[in-house]
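The complex appears here minus one protein chain, its other protein chains still in place.
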Amino acid sequence: MKRALTVALLVVVAIPLLYAVAQLPQHGSPMTPPYTHISPRYLEKGPEEAGAENIVTDVILNYRGFDTNGEVTVIFTSLAAVCAVLLGSRKGDERPAGEPSSSAVPVSDVVSFVVRLLSPLIAIFAVYVMLFGHISPGGGFQSGAILAALVIVTTVIVGRKQAEALVPVRIRRLLQVAAPLTFFVVGVSGLFLFGDYLAYPKTEGQMWLATAWLIVIGIGIGVGGAAVLASIFWTMGDDS
Amino acid sequence: MNAVEAILRALTVILCAIGAFYFFIGTVGMLRLPDFYSRTHAATKCDTVGAGSILLGLMLMQGFGAITLKLIALTALLLLSSPTAGHALARAAFRTGLKPWRSPEHTEGEDAT
Amino acid sequence: MSRAFDITLLLLLIACALAVIQTKDLLGAVVIFSTYSLIMCLIWQHRGAPDVAMTEAAVGAGVTSALFLVAISKTVRKEK
Partner (left out) sequence: MIALLWINLDYAASVVLFCIGLYCVVTKNNLIKKFIGLNIMETAVFAFIVALGVVEGGDAPIMGADANAPFTNPIPQALILTGIVVAVSTTALALSLIIRIYQHCGTIEADELREME
């Protein structure tokens, strides 16, 4: 019965979707609706108008800055929610005692050595991605994820305590809100200088300022995203 | 195309063929070898030797330039990370108590003693 | 040629997705899922979206897998 229902559901979902997909304009043709409205303008005017040669960065941080502002708040909110769920009231805690400790097996020397060797390079790569998001692929989110992965690997290798000691608690609180905060600062500067929240300089001579703001927001998102993701990892790894 | 270029192109083709061959061997090993440890060994081998020689061939084709530097960095990363991953896998398996495979006639003799 | 490459990648992607839902061992499923993310990242790079590919490689294959692994280590490994 259940199986028949599942099959029916899949058929009901798949057939209309496949039908609709078959009716779409040919894959890869430049005449598709998403390509004919606003993209040509972005592609044509992006570098002069928005301050970055990477049009994706332009769209994310400049043309659709509000969107990203909200989205950055979403990742911060998810950290808050994870903390609220896992660190909340511990009343109903009926976990079986004697859970196997995570450090039962010592860390391998080879892995530890290779990670120590590579981690500066990974950090350099993350910083490069963060700072050059406006002219090459990459940007804030990517470097944030790379840094978070670095922190996670470090936590696995040298242990939670030492990894957390890299970032003192007081600074960490600030870093976790770095991304929304940077957006807020840039947005308010735009409000004062150009009359709108998140307004970017538009004239020819002020392009350097727009690029500088893109870089600043990139740094903010990178550092903030890394702090948020690493904190989520640590919070989930807590023996609460 | 002068002689040097032709030789370089030939070397590239040979190196890429060697790389593809090692990938093939590694895949066959993954499918055919009896236990976890030997399969890990096969996978790591095709990562390092196969991808390494393909990258070397590409370097020869590119000549000296920015792309070659990137390829060198890539090769170094591959040569570091792939054996480490293999080592970590095998070590984790050994620590959790997975016994290496012995050929059947061998194990019978061991059990008797 | 490029189309053959595309089709191969898409088939690999579908095979990975099927393998994920077939695997009873959650740890194995997560590892295959991270492979799935990497193949997706290759497809996006091939389609001319390096930004998205980079994000998927770092977030989908890196951080998400780590989070899944933590969750599995905190709960159970085998699916009933």
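Letters are used for the chains, namely A, B and C, taken in the order the chains are written, and counting of residues starts over at 1 for each.
FYI, a contact is a pair of C-beta atoms (placed from the backbone, for glycine too) under 8 Å apart; a residue touches a chain by one contact, two chains touch by 3 or more.
Because the structure is predicted, anything quoted here is derived from the model rather than measured.
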(request) Taking the whole complex into account, name the chains on display that the unshown chain touches. (result) A, C
(message) For review purposes, identify every residue of chain A that touches the missing chain, sorted by number.
(response) 2, 6, 9-10, 13-14, 17-19, 21-24, 26-30, 32, 34-35, 38-39, 42-43, 46-47, 53-56, 58-60, 64, 67-68, 71, 74-75, 77-79, 81-82, 85-86, 92-96, 135-137, 141, 145, 225, 229, 232, 235-236, 240
(message) For review purposes, identify every residue of chain C that touches the missing chain, sorted by number.
(response) 6-7, 10, 13-14, 17-18, 20-21, 26, 29-30, 33, 36-37, 40, 43-44, 47-52, 55-56, 59-60, 63-64, 67-68, 70-72, 74-76, 79-80
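Everything that follows uses one rule, which is that only the chains that are shown with their structure count from here on.
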(request) Please work out the Cα centroid separation of chain B and chain C, and write it as a whole number of Å. (result) 22
(request) Express in whole angstrom the distance between the two chain centres, defined as the mean CA positions of chain A and chain B. (result) 33
(message) For chain A, give me the residues that contact two or more of the other chains.
(response) none
(message) Multi-chain contacts only, two chains or more: what residues does chain B have there?
(response) none
(request) Please give the residue numbers of chain A that touch chain B in the complex, ascending. (result) 105, 108, 110-111, 114, 117-118
(request) Can you check the complex and tell me which residues of chain A touch chain C? (result) 54, 56-57, 102, 129, 137-139, 141-142, 145-146, 148-149, 152, 229, 232-233, 236-237
(message) Under the definition above, what is the set of chain C residues touching chain A in their complex?
(response) 50-51, 53-55, 58-59, 62-63, 66-67, 70-71, 73-74
